[in-house]
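All protein chains but one are shown in place.
Labels for the chains are A, B and C, by order of writing; each one numbers its residues from 1.
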């Protein structure tokens, strides 16, 4: 293992770059936004991603996966960030896929994973109940019935929740433990409300009022907390990689602007104050990259050492959040007027960055989490 | 009242400037340090300050004071900061004087204040028991005896504690309330240990082991907490003014250096990156000055509104701490090598600034205190 | 003094009699009245108040009577101001012409131009917009390229202006145009005024990252403007432009004091969202918010100190120079904290899922990015402080060859 891409990852990076530049450049994200489609992504682009194997990359071969290891997602999400591409890869494959893979019985896996890997079925994780990431908060209840369970509660922020084929709903069982239920579309007692966010992607609120599911909808509750944490850590690392990609794109745009924009008869990038600030952005970009790479390394290596993984994933998400905050703000300021126009792409990056920062843990959350490992 | 000096204050400022430039320039502070005198100040300079009326400025006329109002200390401490002058003005007059004036009986005042105002007696406040400012912490105990009290405890940081004529010791009485005892020099059971600090001034640890004092040593306990808080707020405002003066001196030195130091065939102050940083220091200096002025205004005005006073004093000390942190660090960095030599005065300012920052409340302390008023 | 006190009493009485009660309440931004050809009123009271102040000639109380002003001297004008403030009177109209162009016309325009442009301005009949910035002339305004070429008795204008507020709703524009060569580029610039309905003028509003905006880009395609509408000397408009920009600060501060600000009180949000911080991240967030509140108060005290200094006739150029920088950067910090406080709720774009107040906040946050850029970017402010206030040497002269 190492902190730079190996050959296989490099190949994934190149092919993702080629595919997204052709099929899902930033302009496509803008078009999706302007079309105001609730689903928030282009199903054909998603199908293309599936064909490239992105939905299979981390699953074991016996489950229909490519057994590439989780580190394959680093280059993919980096390129997704660079191109601001929208897809249900995070929600359906990384988050839900991780939970099903870890907690599903053989028959549940057989029932759920092939469709998910094939991109035919799309699942969304219904976890968050507060406005900031609080993965331990759960007021949604599951009451045992004769034939299964009745679920009641409110999931406020479900990524890719609209038009999903099903939702993995985290609920508290009567014994106080939490479990995860696979709730298929069409279940009675369930309503969705669209949440139109600044990044124009798919976000929904899910209301459950005595939604009845079969007993078989409950994935194994053993090890639920550990499995959820691992799934979330995978998602966090992917978001950190996405932020890295966003920041690389934003920084490249900014450098180009600094080199070419002339004011006072000089390229503004020749002004020392801006040079020093640009140099500081570069520093943050490099620290961010190292942290992201280390998180993926830990995710592939340390199945047996959750503390180490927890520490490195929180470091990566924190560093990505913080660096992205600085880089996006400075990029807009250095661009001046054009940076705040909707016509220019920078605003789209800013909006995606802020969403990625807040999903699965803002900075202070991860500082606390890191402290929990480091200072214990 | 206003946020700029009135004519009287301006006169005080000018005369302080003249006096300190002549009698107590920065070089004098360096000489005191090199002489390693425990008392940390020059008694003759102190006598000169007394002759200028500084020890009398805030006291009522019937107590031998000048009845100028507390705001007279703003220009005085500003100039003290500018010249790094050492004196027991803060410890003896501002802190102890405030307590005696507020809590002393008529006979206690008559016994203590005239000597203090005349500079013949020097008192020191023995409050702090922890390494950071924690004014509510008090494990020092006062046990009632037939003839008075026995005091036991450890006061870790007593400003100007060495060679004082007496100490105002804060101790907890048997009923759990706190009170203040005037403990004269020579009291048995009391030992002092010198603490040699980076700023080479007078700091001591005071140990009390069954130190016996007369019943008359206890100043009135009514309103003790409010009186202590006011005394400390006065001290905090004076430290903020001192920090303002330090920062003005440091900033002036830095501007001068930027204008005259040539590197790469240009004065370094012509480099835009340094220009912008210098401009940001100036911003902080102005915000600091406004905050300090408002604190003194509140101290003179709002005897009846402690919440308002608390808020503005904490604002001033916080802002002074924060601005001084930035200005001192940047000043050294901008000076380059010469800034870290002992020969140059900047280091003396840095050391005084760090001490003044930590005395009577570091930044986080005052943020919390301010929040207590503002958010309640 | 007696006369002045008499004037104060009269003024107060007149305002009390003539300013409708509903015009003495804080003004939401959608209720601002913009003078102009198509002035619109939300209520009968607004119209009354507008007409009464117009007929009193108090839209421009300190302009000469000859040009439609109120003819008040400085002290009386200040008294009117103070009394309006005391009664919380709304400004009867908002008009950039009066606040920015007017004073420059009074100083530099010909008698004929004054007669022509000032009285309608003073009656609130014309809504003015500003045409200064261009896509390649932002911080470096003097590099503007919109040309005005003399052809007979007309200037023919070609080019484009950007960041023109309400360009699509204004009747006339005052603009800086290039009538002479680029070298030295400050020379060769003139100030001209033109009717926005002139053939060849087209306007397109600019969408910002925050959504729709009042900013427009204005295009000139062979727009003919009579040479009599050029203000001051040909090729000597740079100093007029600079004079105008000096009035901009005053205008902006009037503007913000009169409008009920789209104000998001951080205090309130902290109390509401973090009534009792629980875990370490909430405590840290609260501390950050409180530090922001403290900095805001230090700034507002600095403004108070500036007023005190002005009264004492002290130099306040340093305090003026930091004002915009500090305020706009504090606003940005405030909005970032509000985002943290509200979490996902602060990142809605539209739809029923969000309170309109929260959607407003999202928009205000995104607009805060524009504030550190528009009207002199933070970098320009820092340059000005370094050079004019601190007297640091110009980079130009010192750099090695």
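Going forward, contacts are C-beta pairs under 8 Å (C-beta built on N, C-alpha and C of every residue); 3 or more make two chains touch, one makes a residue touch a chain.
Nothing here was measured: the structure is a model prediction, and the numbers come from that model.
Checked against the hidden chain, the listed residues A:24, A:140, A:291 or A:341 yield one contact partner: A:291. Within the whole complex, the absent chain has one touching residue among B:52, B:212 or B:273, and that is B:273. Residue B:350 is the one among B:32, B:278 or B:350 that touches the chain not shown.
The chain not shown here is touched by just one of A:148, A:184 or A:267, and that residue is A:267.
Checked against the hidden chain, the listed residues B:45, B:200, B:217 or B:324 yield one contact partner: B:200. The omitted chain makes contact with chain B at the following residues, 130-133, 156-157, 193-200, 203, 205, 262-265, 272-274, 325, 329, 332-333, 336-343, 346-347, 350-351, 354-355, 358, 362, 364-365, 367-368, 371. Taking the complete complex into account, residues 2-4, 255, 258-259, 264-267, 269-272, 275-276, 278-280, 282-283, 286-291, 293-294, 315, 318-319, 364, 367-368, 370-371, 374-375 of chain A touch the chain not shown.
Residues 277, 280-281, 283-284, 286-287, 395-396, 399-401 are the ones on chain C that touch the missing chain.
Note that in this section only the chains that are shown with their structure count from here on.
Look at where the CA atoms of chain A average out and do the same for chain B: the two points lie 53 Å apart. Residue positions of chain A with contacts to 2 or more other chains are 272-273. Counting partner chains per residue, chain C has residues 379, 382, 395 touching two or more of them.
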